[in-house]
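One protein chain omitted, others in place.
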Amino acid sequence: MDGPLFELTDATVRYAPGVAPSLDGAGFAVAPGECVALVGPNGAGKTTALRALLGLVRLERGAALVQGRPVASWTRDALAREVGVVVQREEPVFPITVEAAVAMGRYPHLGRWRLFARADRDAVDRAMALADVAALRERWVGTLSGGEWQRVRVARALAQEPHALVLDEPTASLDLRHEMELFELIATLVRERRLAAIVVSHHLNLAARFADRLVLLHQGRVVATGAPEGVLETGRLQGVFGWPVALQRLPDGTVQLYPERRAATPGDRR
Amino acid sequence: MRRVPGRRFALGLAALLVVAVAAGVLAGPSFLRPAEVCAALAGRGDPSAIAIVWSLRLPRIALGLLVGGVLAVSGASLQVLVRNPLADPYLLGLSGGAGLGAVLAITAGVASPWAVPAAAFGGALLAMVSVYRLAAVAGGALDGRVLVLAGVVVGAFAGALVSGILAVTDAQGARSAMLWLMGGLGGAGWGTVAALAVYAAPALAVLVAESRALNLLSLGEEPAQHLGTDVVRTKRHVFVAASLLTAAAVASAGIIGFVGLVVPHAIRILRGHDNRALLPAAFVAGGSLLVLADTGARTIFAPVELPVGVVTAIIGVPVFAFLLRRWTARSSS
Partner (left out) sequence: MAARRLAVCRWYSLLVLIAPLAGCARQPPRHGPSYVDDWGRTVVLSAPARRIVSLSPSTTEIVFALGLGGRLAGRTRWCDYPPAVRDVADVGDGLAPNVEAIAARRPDLVLLYASPANRPAARRLEALGIATAALALDRAEDVGRAARLIGALAGAERVADSLVAAFDSARAAAAREAAPPTGRRPRLYVHVWTDPPVTVGRGSYLAEILRDAGAENLFDDVTTSSATISLESLARRDPDAIVVLTSDTLGAPPPLGERPPWRAVRAVREGRFLLLDGSLYGRPSPRMPLAVRDLAARLRRLAVR
């Protein structure tokens, strides 16, 4: 497939008439084999941009395309076969096992009536192994820690065997090892299977290390897009985040930022 | 508590069904001997025994299986729809509407045997439409919490009207209306069974078809959407189908509680939450349990007959308490 998998053009979204728009003429594209990170302060419109791309909010202006077609023309079923989504929070109302939860990722391929086949069970097992939740197979979802539950949901998205992954704050509850493992996993899938990946993250540094491109949003507008080195620039970051930052380079060339502390005054602890 | 493996579970359900039907056919306040019952089933022997078995016990068993099954399936679906494990088929004001229709028919003294069931069904449908309208005000998507509130409001309104009517009607009519409301499988003939089967079949088919969608809905609306569910359409289908089932059940047999609330949970605990297995299993289990409860209701204090809703409540409460303990063990982290 050539051309971008996701494309948002001049999108404006207003949640209620008369209020300021949550997205204001935003646009970016994501191609297969690319990992794009949406970054920006709270309320910048990152989640709204995702929802617009997935057809969950109505666009006042602009277009949202998936594989070249308007997202509104996709059935939910067909879209679920293409895109695996991991949302921020999820709370099942009935107790289910991890295995059952991940297995639901196969539903878009099964439809209403087809039973689970060998191939489906294998896909579930592979997904659980990739997300490192195979050991939690028989556990009840309600008894998992926040991080474990997040990884289970990533496994479910992987079980969909999608062409694209969309993740909204996927590392929010993960510890260091699992954070790195998840991003390594995404990078591998993007590179080896040519998935398109969109990640919304507050971890600017992780995004800078793993994403091919950053899209920096501020008040609903795209302020900068491109390679992390180009987007992460002290003046711009300070303007967007409202806090002074400094940049440094790692040995492998990635740019990392660190926020500066306020100037020390007598009486401070350190 | 480990889950019961599939084959053993199915066998257990089948056994329950057989026991229930056998108890229903063999036991009863006229205390027929098994030999008499078998002869009657074959059409031989004492004509009064034949009449009892064919015109009274068998239709009652058939109706009990249908009503219990329908209530359990409806309850299971509604629990997912409103995302509340405490939901039962009457949550959405349907019992209030049905009760109002029935009370009006009873106090108006209409003699036809179909008057009260038809009025109850009509009342339940009216309640369903009212709840739908109220909930749809919030933009077309049936928000679970709004549904519950709307159901409470409609049910309370209907209940107030019922109380008012019972207050001004004579003692006889009031008592009879209340007895009807308490539920019973007694007045049923094969005609009622057939009518219920006709109404229930399409609604049951719709719910079974939406089983996977219901599984996804229990995760939440957003995850369900991302996994391929058209949430608005699914919720509408489930709401209408479950309401029709409940309306038909109440019209046939009054308001029988606990079956729709407890049976789905029992199956979930024993077999898991997958609605593809849960709904059919709940149907069989709910029907069997209701037949057993009804057999008890007409045999324990023979010849006096208890309202079957009383027996289901007496059984249902301790079972529910037991289930609650298992539930919390699985839900806490």
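Order as written gives the chain letters A and B; numbering starts at 1 within each chain.
The criterion applied here is as follows: contacts are C-beta pairs under 8 Å (C-beta built on N, C-alpha and C of every residue); 3 or more make two chains touch, one makes a residue touch a chain.
Since this is a predicted model, take the numbers as computed values, not measurements.
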Original post:
If the full complex is used, which shown chains touch the chain that is missing here?
Top reply: B
Original post:
Of the listed residues B:Ala14, B:Leu86, B:Ala302 or B:Leu324, which contacts the missing chain in the full complex?
Top reply: B:Ala302
**OP:** Looking beyond the chains shown, say which of B:Ala23, B:Val37 or B:Ile52 touches the absent one.
**Re:** B:Ile52
**OP:** Tell me where the left-out chain touches chain B, residue by residue.
**Re:** 28-30, 32, 48, 51-52, 55-57, 59, 109, 111-113, 116, 171-172, 175-176, 179-180, 184, 186-191, 298, 302-307
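To be clear about the criterion, only the chains that are shown with their structure count from here on.
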**OP:** Sort out for me which residues of chain B touch chain A in the complex.
**Re:** 79-80, 83-85, 209-213, 215-216, 218-220, 222-223, 225-230, 268, 272-274, 327, 330-333
**OP:** Flag every residue of chain A that touches chain B in the complex, lowest number first.
**Re:** 54, 56, 75-77, 79-81, 83-85, 87, 90-97, 100-101, 104-105, 107-108, 110, 112, 140, 142-145, 153, 156, 160
